[in-house]
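Below is the structure I would like to discuss, written out as structure tokens.
One protein chain is absent from this view; the other protein chains keep their places.
Our next item is subunit A:
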């Protein structure tokens, strides 16, 4: 077991302040540049408005520089950032705000409606004010994010400042970010992946590029925008990269020069990369763009492993080697455990879940990832699957038990089993529902969908919902998700 790590825990607020007077551009938003000095002023204004010790501060996110200013404003004031997706149903937002204990919520775009409860502050136009960054320690909380929990309630993860600082330092080196880089802002601002784009970029004095053209769903428009803005680094969800490769491979007219010449690094992550797409990628004249596969969990802060996908590897695509700040341990059963400074503090308010997943070994504290891995002869890790039932839906972790809890709460449902199905080469949620005795079968899937859309985020709504007579059970009487799926799959496919 390796126990030595290279750690830079210099706080992010300090790292960003170092670029304040360089005259560099921090953000380009739809072509409009925002200097590091202007960004610093916006951050100070938000920190001053919050005042000292604001606790965990919710942010109603938007794809704008105001969200970035809110993140750093909260960290400067000594608080913890908690992103809330404005598209989530009010019930889900309220549950998240309660679980994180937020007393304040920042609004980052015109027309956003604040949820009931916390004090709302519009940060799109905050008066400028000087501020002294709060004194903070490495174990103070930096942010609260939510992952899928088995009970149906959002499961908060609390991450300390040391974890995000150590990870950011590692990622700056891994991505080799210099002040000349222009990094695309693509990931949702409501999840942690966007920190991979924001933090290494801004703390290196490079430029983060927001552009609406990146989100139209049209690859030609995305690629033209990358070329026009001179973007050098892009971080795409693996599922989206799969579609990009499909697009490039299917467009013979574009294969002469398929990628913008400015692009030097493409980072992918979020789920297992498809070996067939990697083969397609290597067959394209990609002009030497560096392709990096990444692995990590919310509980271990952004990225812990990375693999350079330089040549055809054959078989499962590797997740690579541990980054310098990461302590890694693979158990006899093949489970990957992660230790070191990037560990989350735990699941606040859930001591049992915290004890179950964060374990203390002689070499220190470790997070049980639940991922089964194997080491290749060259030392890189390969992901083999899950030790539990957790699924990845469009790169987002989903515990089927959480979806079952929400569907089971519908009065017309007697029993339900949820599992992953493969459709069009991707994993989708498939739900098998047994109606309650007097419930009508007709219209039940639509009623359940409406119930889910009113209570949970879109990634928890099954793409396939099938009404069935009964679920399959194991010999011991437990619901057998896989056997239920096998029995009814043909029906579910319509």
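Here, a contact is a pair of C-beta atoms (placed from the backbone, for glycine too) under 8 Å apart; a residue touches a chain by one contact, two chains touch by 3 or more; residues count from 1.
Operating definition for what follows: contacts and distances are computed from a predicted model.
Not shown: a single chain whose UniProt protein name, out of "Ring-1,2-phenylacetyl-CoA epoxidase subunit PaaD", "Acyl carrier protein", "NADH-quinone oxidoreductase subunit I" or "Cysteine desulfurase IscS", is "Acyl carrier protein". Only one of the listed residues, A:103, A:221 or A:487, touches the absent chain: A:221.
Among A:122, A:243 or A:308, only A:243 touches the chain that is left out of the view. From the set A:103, A:329, A:376 or A:394, the residue in touch with the chain omitted from the display is A:394, counting the whole complex.
Although one chain is not drawn, its touching partners on subunit A can still be listed: residues 215-221, 239-240, 243, 246-247, 250-251, 394, 423-424, 426, 428, 463-464, 493-494.
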